[in-house]
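All protein chains but one are shown in place.
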């Protein structure tokens, strides 16, 4: 692809350098820590499922009862308990929770325990690889249709109703179905159990619900003759566990962002950044396409003034992701230009931003979100706003296109809202299918100038963040106009500095994979 | 403006040459003939108004009673009757109609009658010029807002309801208000009298209704702080009279086409082409912006295959208009690409056609019509179709933009349909205001290639029409897939070959104006 | 199926066919969208008026999500609410034109073998209506939606009289050509002019004493089979009709009466 914007490659390289420095610092910080959710994710990966009658997952019961052990990691104590009890992972967890088995004590570091832990980790990896192979076979057999992938959300609050709606969407052309989870689930420090029909503003993300929807979409995929991707959230306090469930239940796409939880959920930054590293290692192994959260930034900050913060964050997300072993094709970097459409020439700015992201991250399937904030109760106007956005998307070669809904300002979509959105989007994109090949932007024009300016500002911001560190930058409100402190927010009590004897064979294998791959690619 | 399409100027010149040859033949044919409507228009211009109790206009009563005199023209016999009766024009007409005065007889050619007829014609011209000056003063004082002018129709069937709706439109941003006339009025060989609240699918166009709406729009213009243009039809069997009323009642825009009546109303071609010439002379003098009817062609013919017929017809309309003294700024050449929006890349073809017309007729305020035929009962889809069309319009610098209505497939618009259309159009055009300055089309691409092909085909077609003559071409169904014969259709009995002593001082002055102007411009 | 068989219809799980309600994102939530203009200027009371109208329509929790002043005393509203009404789907019976899909070749073959002569068809868009695209789609060579029109069928002798044809002229042609079938198109429906036009033609044909010999068919975007039957026609075809549907119906009917 030749540049239509004449962006300075030197400046882009400079952004990447700063971002990588930030990423290195973040990952160094994270590698010295673990969290309750990382430990729970580890248990989930080695096979612990289910929970008590009150719905508390066994992994929570186990980890909460073993806080003092966490600096060393839960893996070896748990493996030892398995050996002692001679039970499978879930039975062991239950026994531990119910007091029948104890964690800790002697033999935690003995070689047999280590061997068992390692074997369990190997099995976990095999399970993940199996899922990857399954997905690849299905994709191979069915294909998935042209890009951008059309992405819709279902959010009825009842997984069975969600299934109905998802199937209707698939018939109307959806290529990715995201099940929105219940308001505030991200602040729960556990994942609810079982198949649930609860939630408001969304449906609880649970392992059971993942399975129900995966099966439904597999059926719909066969019917539609194309593979339909399932999406959920590796985000919030349970980020690592969500990633783990995604990897084993064959979710294909997961929202996963370095800063989103900090900025928009007031989750403690030490917690989220530590969880980030682990969750990305898992997603990398699971062949999961992640969607980053920059599409949210401009809901709080001004879209015209703060466009560069989106780009800067994309660079940071990219750097962290690559260092965690994600491939460029797995990076659905998010963006959205939340501009008041009544202002003059906003479409030009929209196109400039979208084209810029396209050219800077040529191998990433950018995830493009419609400008939701300026949607009003006027569904007719809103439908047109979304159409213009569809045009911008196809004009600039986006990879994943989140469908705007004309009823965005009122409710989670009604069944036909999505169909009408898909119809309109397919019509607009079809009628302008090759427009991107047809047009170029005039030198010195508003579009080129805007893109160049935004890039320059992002470059400056990244330098500042590199200099001050990400914690300080967040303390200065540099992203999304939101100010957060290193000690503030939820979940800090779930962070532990690793002791020198910390062991997590699952993490080791995940990291090993990255190191191996990095080595293989000469990076 | 530099060409974005790399159209061959030689080919454009060649088209103009063929078209001009066609125009010369048409105008030569027309200059040897008159029609009942031309004669009635002449009477209207010299001041005859009103009609009998049954609503038959005096001009019809007079002309119908004097068919044998028409080869010589009505003007002198009428002037003589005025002298004999000593009455004003309307009184004279009434007296003639009621048998109190006779037309014809001796003295028709004497110098005093000639002088009176000439004086009446001079007064008519003065009245027209007064209207022009009035319009210019108002435009000077108020301006009329940016191009494309947003053009909406009102069509309630009741002029007073139309007024309400027009005012609401003006508030919402309309710059041209067209009062659609009743279905089939074009086939009436008279203009109904007075202020009427009748009509279906539109409101009768009458002199009284013109006045009501003009007054209302003048009021709305003051309120809005911009001059709002009024539009109606100089079309159908009464084309010349409509043009005359438009010129005296300060209509600003009139639909007026060389072929529309022939193709879409089965009006006899000799009749329409003769009426054309006179009506255009009047519109030229009246400073009226005409809208030609090529936007209708692709409702019957296939838009992709027959796009060149639109261009060919635009060339013919242009040539006839220029020869009748219209200035390029008065030529609202119509076009619309009625393509199924579900077909791939139709937006590219739409843009190609619009940009092509823009570049070929750089000084004409092209009138761009939305693709109405593929509008369905799905108002949500339709609203988006119209939005895409608004974008194509602003991307290619159209001059007049007829607003598409999401309810096009069902009814004449409801009051909010127009407001929603205006809202959406202003939003789309505003957000892409300078897009035309920003983009160019790649050499060898689909857009350039398409435009070049359509031009080449139009060139061939024009050569055929020049060779065979317009009558034969219409007989071969070369336009809009409709076949018509020289003797077929309505209104042929209203055409008269002028005798050598034909006199029409109004026509003389109108023609003199053109000759004088042509001379002044060295043409 | 000529008649709907409720049991055979695949209804979503849980739907009670005897009380069907709109569905937004849960069964029986009744969610509907409504928009309209009121001839009152925008003010809190006008919004409340819109809401109350929603209530009168049978909406529970009618909510005005958008309101706009249109000026000159008018204001526009968009509402959502939960419709309390329901329909008994099992009781609805709608007459249908036969739905067996037969191909171009099959139709021609059948006419040739059973009737043994060409079917004579006259068509027109009548009254002041000038919309020929619809009748052309059905009758002309070129056809519609990838299908040929009747003129292309070897076993049909199709004559399209075009637009704005007065009923008298059409009747004269029917008699003159001894038509087996008549196709009338009506697109303009303002002031119900189409109903008047169609009824007038049916009466004239009746008065002429030839009604029994003719298959009388009308069509247009606002025509339904039900309306056509009410007007005394043999069939009515609406938006999106394909030529083969009409040809197939004509062949069946003419054969039924004349073979």
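Going in written order, the chains are labelled A, B and C, and every chain counts its residues from 1.
Basically, a contact is a pair of C-beta atoms (placed from the backbone, for glycine too) under 8 Å apart; a residue touches a chain by one contact, two chains touch by 3 or more.
Fair warning: this is a prediction, and the values are worked out from it, not measured in the lab.
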**Q.** Candidates A:87, A:409, A:436 or A:456 - the one touching the absent chain
**A.** A:409
Q: Would you indicate which residue among B:3, B:18, B:156 or B:504 is in contact with the undisplayed chain?
A: B:156
Q) Which residue, C:31, C:138 or C:247, contacts the hidden chain when the whole complex is considered? A) C:31
(Q) Considering the whole complex, not just the chains shown, which residues of chain C touch the missing one? (A) 4, 9-12, 15, 17, 20-24, 27, 31-41, 43-49, 52-53, 56-58, 63, 72-74, 83, 85-87, 89, 92-94, 96, 222
(Q) List every residue of chain A that touches the chain not included in the displayed model. (A) 157, 164, 167-168, 171-172, 183-184, 187, 200-201, 264-266, 299-300, 373, 376-377, 409, 411-412, 414-416, 419-420
Q) Which chain B residues would touch the chain omitted from the figure, given the whole complex? A) 156, 158, 161, 164-165, 376-380, 409-415
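As a convention for this text, only the chains that are shown with their structure count from here on.
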Q: Mind checking the centre-to-centre distance between chain A and chain C? Centres are C-alpha means, answer in whole Å.
A: 50
Q.
Suppose each chain is reduced to the average of its Cα coordinates; what separation in Å results between chain B and chain C?
A. 35
Q) Hey, what residues on chain A touch two or more of the other chains? A) 378, 380
Q. Where in chain C do residues touch two or more other chains at once?
A. 68
